[in-house]
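First the structure, which I've put down as structure tokens, then a few questions once you've had a look.
Here the complex is missing one protein chain, while the rest keep their positions.
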Amino acid sequence: MNSSALIHAVIDGVLTGSVYALMATGLTLIFGVMDIINVAQGIFVILGAYLSYALSVHWGIDPFVGLVITIPTLFLVGIVVERAFIGRLKGPEKTAMSILVTYAISLVIEGSLNMIFSVNDVQISASYVTKTFRIFGVYFAYIYVYGFILAAVLLTALYLMLYRTRFGASIRASLADQTAAALVGIDVKRVSTICFGIGIAVTAAGGMVFGATNAFNASTSYDLISRLLVIIVLGGMGSLGGALLAGILMVTLEDIVGVVWSPVWSIIAFYIVLVIVLSLRPQGLFGKQSARIA
Amino acid sequence: MTTLLSAQSITKAFGGVQALNLCSLDVEKGSVTGLIGPNGSGKTTLFNVVTGYVKPDAGTVTFEGSDITGARPNKVFAMGIGRTFQLTRIFGRISVLENMLVATQREESWLRGLTRSMSSKSELDAAMEWLDFVGIARLAKLPAGSLSYGQRKLLELAYVLVADPDVILLDEPAGGVNLTLINEISQKIRALNKEGKTFLIVEHNMEFVMNICDSVTVMHQGANLVTGTPAEVRSNPLVLDAYLGGGEEQDSIEEVANG
Partner (left out) sequence: MLQKKNLLWLAALAIALFVPSIITNPAYRQIAVITLIFTACATSWNMFSGYSGYVALGSAAFYGTGAYTMGLLAVHWHVPASGDMFWLVPVGGLAAMLVAIPVGLIALRVRRHTFVVITIAIFFVFQLAAINFGFTGGTGGLTLPYVPWLIQDYHIPFYYVALAILVFAIALSAAVRRSRFGLQLLAIRDDEDRALGLGVKVFPVKLTGFAMSAFTIGMCGALYAMMQGQIYPQFVFDPIFDISIALMAFFGGFGTLLGPILGGLILESSQQYLTVSYSNGSLYLILFGVLFLLVVLFMPQGIVVYVKEWWTKRQDRMAAASEAALAPGINS
């Protein structure tokens, strides 16, 4: 281990972590507003990656430009999935059933992607994926910086929408208390549908960056979803700020453990941190204290 | 008269909201004590502190002379303090009778539950007797979730009674219930009180409180304001001020802080 490897790990952690934070924000938003645990988030990321890949391979569209197409596409996919399946769930076991339903959706998408693209790994290519620059004595591909900027822009846009618009206010109200939100006249059903759309739409951007920085196939989604779930639990389920911070924190930690000890330990450290944090703070870093009353 | 249950100088804040501020309350053995006050004056929070659902920031709760401050709800119940909730809480997907049986084991070790059947003959009899007492014995086999609102209130009262607690805390027993049922409930309370049960009741229905209580404590802004007989309290000018002056709906704030 040397210091430049450590610097590399930290910078990579922050840059890559922000992309994970974006994907996790979508997941935690869906949980917070709807009580839905969307285990299909992983496969939607891969779907987003494949869409960007297909656009760039078949039509030569730059992955970043392609987002103009892929983000609205996944938003629509999200709306359709919510209307067709998720929105129908009700009753006391809604959350548990949401896992089964979204898992089933993820199986269908996984099977379809396997049939269309085969199970061989692919990676999105562009000039900035391979071109590097030097900072603090370590080399980085431009894609990491571009990905970070993209995640930052989208997260800022998301936060502005949530905190500066009327619709955002109704989302935040639904996050705090769905029943109360319905009582003050918020159309929680519509809010839910759009939130699901937004939660899925961010995976288009996340998936594009992921697909440009990693080789992937459909089954990569398992690894992705398990990380995203850990991130939102660690941040506190339903907490947007928690997802943001935990995303960056966890990926950085993973990278650091990877260089200090070994890559084998890095992913285990990821889960061990989760277990330790939860033993001390069961509600996660920023989660709401579990209510005994009401 | 001896003091059965006592809360001394209880303080509790949720975030920035001071729900209880040096609140004290004594419940005499064998009495029916009323607890009234404007919305947000901290009545339910006091209940939650006494029954172990909320840990106070400061102050002590004693029951029969022993300190129970901060004890867990199951411990508090095992000692003989039963309560109902403002928003009635029953177990919706098991039968009415099974609801009763959940509460029949207040001092039993949890290990024992593994080896014994759901109910003994005597527990079944006791459960049916109390269901009969509140008048819903014929519904025993139905899933509790299918009961009407009033029937749920009665069930909740019955399953608290089946454990034979020494003191029973009722949170708005007359809330959202029709007049006939209100009268029925107050008759039950009187009958039980005659047999020696102690009651502490939070209620907004003044007629109900004034009719049934031996002693009434008025709460205002998280503290006890006045204590006395119903007649004394009614004529106290401070009480009127409290109701007219400080009635901002702080309940909702408290809920937000809670949840």
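What to note about this one:
We just call them A and B in the order they show up, numbering each chain from 1.
As a convention for this text, contacts are C-beta pairs under 8 Å (C-beta built on N, C-alpha and C of every residue); 3 or more make two chains touch, one makes a residue touch a chain.
The structure displayed is predicted, hence computed values, not measured ones.
In the complete assembly, the contact with the undisplayed chain comes from B:Ala103, out of B:Leu20, B:Ala103 or B:Leu139.
Listed residues A:Val14, A:Ala126 or A:Leu278: the one in touch with the omitted chain is A:Leu278.
The omitted chain makes contact with just one of the residues B:Thr115, B:Ser148 or B:Thr180: B:Thr115. Contact with the undisplayed chain is limited, among B:Arg93, B:Lys121, B:Lys141 or B:Lys194, to B:Arg93.
The set of subunit B residues touching the chain not shown comprises 51-53, 72-74, 76-78, 83, 85, 89-94, 98, 101-103, 105-108, 110, 112-119, 159-160, 163.
Where subunit A meets the chain that is not shown, the touching residues are 31, 35, 37, 85, 88-89, 91-93, 95-97, 99-101, 103-108, 110-112, 114-115, 222, 226, 229-230, 232-233, 237, 264, 267-268, 271-272, 274-275, 278-279, 282-284, 287, 290, 292-293.
Simple rule for what comes next: only the chains that are shown with their structure count from here on.
Subunit B has its Cα centroid 46 Å from the Cα centroid of subunit A.
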